[in-house]
Structure formats: structure tokens, C-alpha cells
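Questions regarding the structure given below will be posed in turn.
For this view, one protein chain was removed and the others were kept in their places.
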Amino acid sequence: MSRLNVNKTYKIFIGGKFPRTESGRYYSLKDKKDNFLANMCLSSRKDFRNAVVAARKAFEPWSAATALNRGQILYRLAEMLEGRKDQFTAEIHAMGSSEARARKEVEASIDRLVYYAGWSDKYQQIFSAVNPVATPHFNFSAPEPTGVVSIIAPEEHGLLGLISALAPVIVGGNTAVLLASESQPLSSISFAEIVHTSDVPAGVVNILTGSKTELLDHMASHMDVNAIIYCGNEDKEIQMIGELASENMKRTVFYRKTDWFTETAQSPYFINKTQEIKTTWHPVKI
Amino acid sequence: MDVTDNQDVFTSSWEYAEAPESQDHIQIEKRYGLFIDGKFEEPLSKKYFQTANPANDKLLSEVAEASEADVDKAVKAARNAFKKWSGLPAKERGKYIFRIARLIQERARELAVIESLDGGKPIRESRDIDIPLAANHFFYYAGWADKLDYAFPGRKVKPLGVAGQIIPWNFPLLMAAWKLAPALATGNTVVLKPAETTPLTAMKLAEIIRDSELPPGVVNIVTGAGETGASLVRHPDIDKIAFTGSTAVGKFIQKAISGTSKKLTLELGGKGANIIFEDAALDQAVEGIVDAIFFNQGHVCCAGSRLFVQESVADLVIAKLKSRLNSLFVGNPLDKNTDIGAINSKKQLETIKKYIDIGKSEGGQVYQPECNLPEHGNWCPPTLFLNVSQSHRIVQEEIFGPVLTVQTFRTIDEVIEKANNSPYGLSAGVWTDKGSKIFHLTKKLKAGVIWANTYNKFDATSPFGGYKESGFGREGGLHGLKPYIKFE
Partner (left out) sequence: MIPNLNNLSPYDTLGVLERVDRFCKRSIKKSSKVEGLKLALSMIDLTTLEGKDTPGKVKQLCYKAIHPHDKLESLPKVAAVCVYPTYVGLAKKELKGSGILVASVATAFPSGQSSLKTKLSDTRYAVDEGADEIDMVISRGEFLAGNYEFVFDEIASIKEACGNAHLKVILETGELDTLDNVRKASELAMHAGADFIKTSTGKIQPAATLSVTYVMLDAIKDYYLKTGKMIGMKPAGGISNSKIALQYLVMLNEVLGEKWMNKNYFRFGASSLANDILMQLVKAETGHYQSSNYFSKD
């Protein structure tokens, strides 16, 4: 008899730990041939709420970490992902991509992490300014992270899409609660394991799996979330997000028709979307 | 009892036992060749020179002496590698440089020990400052490789080609990082000449570069002395020269390349003014004075070697300073408790001694704490010169050693004038608790780097370079990319 695999249980990732959904619910993930792949947690609004608490707690220390530190951590994520390239390729392949395409997606994901790691201590230099005001003051404007960010990951490209939405948010000092692709969720939880082993402080990244329709309302309306990033093209959903976000002036970011494999899918301007500009004045006259 | 009296009642009693850093894990070859085209090779010159430990005069290794023919070989290798290197997708270039950064981190302790053995600086400094900064410099510039479109608004850029880089002996590995990282990130290839008294960490860096699988010829390292450097500067197929060293040699280089199309950046000497106002956090200011001039034995181009202290607090500050000097340990660089290490070479020690004699003959009042200096090696205790003024030679000329001149001042305008009254303009320090005074001073001082309420702070993201005869061009930060590119 050939050896039996020990199948992985795919739990969610909150506050640096892997709990099951507090609701105990699941949905079944099948491959293209309708074979059983895994049971995914059907996360509840309470899971989301707990994740926001964890993300809020982690925000202050993460935003206070040096840019160098954040960059090194993102680079470490790339190292860890590179080391487990085969595992991720196999997972994406199991969910329906060809093996070649799966490998390409993983490599693109690794390089994207390296790309944003490299921005950690540079975006400030291109987005800040010393302002030559007309009075004797030293005046400078510099970006600061917004806070806790909800992210609805793209439905397609469960790994590359997730990383492309997440990396610019956290490299800029924000913390995130991310809802994974409903149809391609396996990579997201395996990626949570990568986050767990890369010196990312607990609560900086929180990953839930579940139903977008169920959770979208809470992700857009939670009063302690400062920004929401939506990857998708559903007008109704975008409308709803806009309306709910206005309650506490969440910053809204929509990635509608992004081809995550192209170079246009990465940019320092994506980092800027979850930054606030602070301007400070100080007299120069003695 | 006067605060200025007798800070010596606070002498310590508890002596620390020797705490030598372990050396048994490091590897130094008996002999190193030149690093050309991705491998170590015998020099065409067939000549080698020795490098010794300045703390005990013991021989460490032999390195190759590159002749003009060797330099030519290296430049050819760099030129050959240039097309492919600059043609690589930028993000792949970046990943090579990230690898180098990581390898430096992995081998950090060995590099720190060798840096201290070869150059004389305390292990505490090489371990905690030199090596981490070097790794971070590669890390920072690795990230720029595929982002140059954002670095120059409205312009696309290209590399210059082959860069010839000559570095000094005071921060050997760090200076190599400062030169190599931005050059490589922007797509250039390099021929690097380390200083002749400190070639070893450059040789270890060559090993790291080889291990990183950087394409052969992208970085070439040719060891040698002044002649090797001159060959490099003169070579017709070099597009860019970057030099860090003395102002005298910098001027010589600028003259030598005039009429050619070679680009040049220079990072030269300095005579930094360190200014203490009466409303400064005085205790921390004293610590800042010590860091400014005794860090790395004062072998620092941006050292705060001219102290200006406001007259109303001068007696107090000088008393505290003398007391602080008494608690600095001068000794074996490999001892973790050493504060001040060995002077890098006999030649440099002679220069320093010469200036101390000049200072004495000029009527300056010397203060040196009692130090048990080791028998062998090159040593100089921390030295203060009081009662000196702008007209004294030791206040005007760069000594490049642990010697601090002390002047008083009365008003803000006076100290600004005196601080700027120098052909140099590399650095300055301002100590005051008042914000507007800080900004006023930073605006008026003619120096490329100004530290307020701190000193000798360096970061890969922070541009460094001088005004006037301290050189031109900036290293570090966004501005550090400019010297290695041209606009399309």
C-alpha cells in the first residue's frame, strides 16, 4: 500500500495565530474535476472583528518600526516564498492552473515582494517635500501610514493578487485584514504560514477565508478601519463600499481591471494610496 | 566646591578583565591575488605587499600590487561585462545586490574582526557600526535598481559605463559599500582600488561577490598603493572616477582628468566645527563631543575636530570633557571594552604627532589623560588643545587623529562666521535645546552634513558629501544615484 498523505487543515490567520473560524462553519473547495481539495473556514463577522482588534493593536509598533526593518521583513517573505516555491506551485496547479502558469505566478509573487521591499525606505524620498514657504519657517511634508486597512483580494490569482494588494499596504506601515479569494483560497493560508515565519509581528497581517457577499458589508462599514482596498469589477459591490465607507471617511481604493502579471500592477503610487501627508512648521528665526 | 574642580573624584575602581573577541572562526589567506573577471588571479606585476595589524605590527597577509597592465586588464574586464550587466532586466540586477547584502550579514562577525585587525578600529565599532552600515548600504541601493524611472522626475536614465573607484583606509568595507552599491544598482561596472593599509575586508568582499554569483567582470578589485590609483585615474576607458581621500590627492585627480570626458565625484577632508550652546543638553553634548572626535580614533573626514563652546558654559564643558576622557579605554582593538583603538599606520601616527608638536609650539595648552599604551603598535591618547584660535595651524589643518581643538565663542553670528571660516565644508554639529536656533544654524553653516544634537550618524538613505574643498557629489540616499547616471 502506498503511503497516505497527512492532509493540511486550512485555518484562518488572526493576531499571529491560526484559529478556526469562531462560527465553526466551512465551505468545500473542489478542483476542476470536482474532487475534494479542502474545507475552507467560512469566516464570520466576529472573526473579522477580532482581526481588526489584532490589526489595531499591531499598528502602533509596526508604523514605528524603521523603514529598514520593514524592508528586511518583506525581503524575508520573499526568501521564505522562494524556498517553498514547489509547494505553492503545486497548490495553485491543484486549484486549476497549468503547472507552468502556476510556477510563473509564484515567481512573479516572489519578485513582487522584493520590489516592494525595495520601496520601504525610498517612497518617503519621492513623496515628501521641503516646502519653501514665504515666512521664516522650516516646513516639510511627509507621508504617514493611514492605519488599519481592509483588503478584498482579487478573485483570480489567489497568490499574486493577494500579495500585490497587500505588500504596498504593509510596507508603508499599515496593518491589514485581508479576505482571500473565495475560489482560489489555498495559497492565502499557506502564505499566512510564510508571514508567520518571517518576523512579521503578530497582527500586522490577518487573513480570512470565506464569502465576500457575507463579509463585504462589515469590511466596508467597520468604524475602526481606516481604508478599504477592493480588487474586483462588480459595480454593485463598489457602490456599496463607497456608501458604507463614507460613515468614517475610509479611504477607498479600487483595483478594477488589473492584470497582476504586468509591471503596471506594481508602483510606489499604490503605497501612497494608504498614506496620509503630514505637514510640520517650525520657526527659523532666532 | 566649584563644578569645574575635581571631576576626578569620580575615578572608577572596578577594572574590567580582558574581553577579547574570538578570532578562531575567521579565515585570512596567506596571500591574495587581484580579483578580476570573477576570480582571484596572480598580478602581472608578480609583486605583493604586506599588510600588518597596526595594534601589534604583526603580519596579517600579503596582497597583490596591481601594475598599470593589471589595471588595464581589470578595466577591460569591466568594459566587457558592462553591456550584459546594463542589459539585464533591472530587477535581476537588484537581486544580485540583495544577495551581496545578505551575505555580508551572514558573515558579519568575521568581517568585523578582520576590519579591526587590519585597520585598528575597536571591534565594538566595526561590529556595531561599520559592518551593519555596509550591509544596509547594499540593501538600500539594491532596491533602487528597478525603480530609477521614479528617481529623476521627467527623465529616463542610463548608466555611465565603467567606474574607477578609490577608497580610503578609515572605513574600508563601508567605503567599498558606499562606492559599489549605487554604481551597480544603476547598471555600471566597477574597478575598485582599496587603500594599501587596509585591503583585507575588500578581499573578503570579493569572496562574497563571487559567492553571490555576480556576473564576472562586473566588480573587479585591484589592490595597490598610490601608483595603482594613478593608473586607474589615467586609464582612458574609464567613464567615471569616484575618490574618497585627502583633499590634496582629490585636487590632483581633478587636475589629472581635466580635458577628458570623465565624470568625477570627490569626498575629501574636513575640519568639522562642533558647536555647543549654553542651552544645550550639556551632558549629552559632552558625549557628542567625544563621539565626534574620538570615534574611529578621529580618522573620520567629518570628525568634529574644532570644538566651539559658548563662553558662559566653557569651563563646565571642558571640565566634564576632561573627566570623560579619563574614562576612555585606549587599547587592543579586539577587546570589546576598547573605546579608542590603534592609529592606522606609522605614517599617520607621525602626522598626528607632528601636529601635536606644532600645536604645542604654537602655544596651545595640551591635555591628555594618563593611558597605559601598549608597547608595540601605533597609539595616540585622546588629546585636547585649549587656548587656541582660528589662526593656529592645528585649528586650520586636518589632523585626522584623536586631537580636538577647543575655542570659545560669545554670539551666534560669531560662531557661524568662525565655523564657516575654512576652506573645508564637510560637516558641522550644533547643540542647543532651542528649535529655531537649530534651524537658523543649519541654514547658515556651509557644510554638506549638519548634525543637530547628535554627531557622526550615517544611514544608507541619507546623502553625505561636502561643500568647498571637502569635495563634491553626494553618497547615500536618492541623491547618491545621480553621480552614476546620465540622462537619456
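In order of appearance the chains are A and B, and numbering begins at 1 in each one.
Here is the rule we use: a contact is a pair of C-beta atoms (placed from the backbone, for glycine too) under 8 Å apart; a residue touches a chain by one contact, two chains touch by 3 or more.
Keep in mind the model is a prediction, meaning the values are calculated, not measured.
Colleague: Please work out which displayed chains the absent chain touches and list them by label.
Modeller: Counting the whole assembly, the omitted chain is in touch with B.
Colleague: From the listed residues B:Glu29, B:Glu287 or B:Asp315, report the one that touches the chain absent from this view.
Modeller: The single option touching the absent chain is B:Glu287.
Colleague: In the complete assembly, which of B:Glu42, B:Asp128 or B:Glu350 touches the absent chain?
Modeller: B:Asp128
Colleague: Since one chain has been left out of the picture, which residues of subunit B touch it in the full complex?
Modeller: These residues of subunit B touch the chain that is not shown: 1-3, 5-7, 9-19, 124, 128, 279-285, 287-288, 327, 336-337, 433, 453-454.
The working rule: only the chains that are shown with their structure count from here on.
Colleague: Could you pull out which subunit B residues touch subunit A in their complex?
Modeller: It is residues 91, 94-95, 98, 136, 139-140, 142-147, 150-151, 412, 434-437, 439-440, 443, 460-461, 477-478 of subunit B that touch subunit A.
Colleague: Can you name the residues of subunit A that touch subunit B in the complex?
Modeller: Checking each residue of subunit A against subunit B gives 67-68, 71-72, 75, 111, 114-115, 117-122, 125-126, 138, 268, 282-286.
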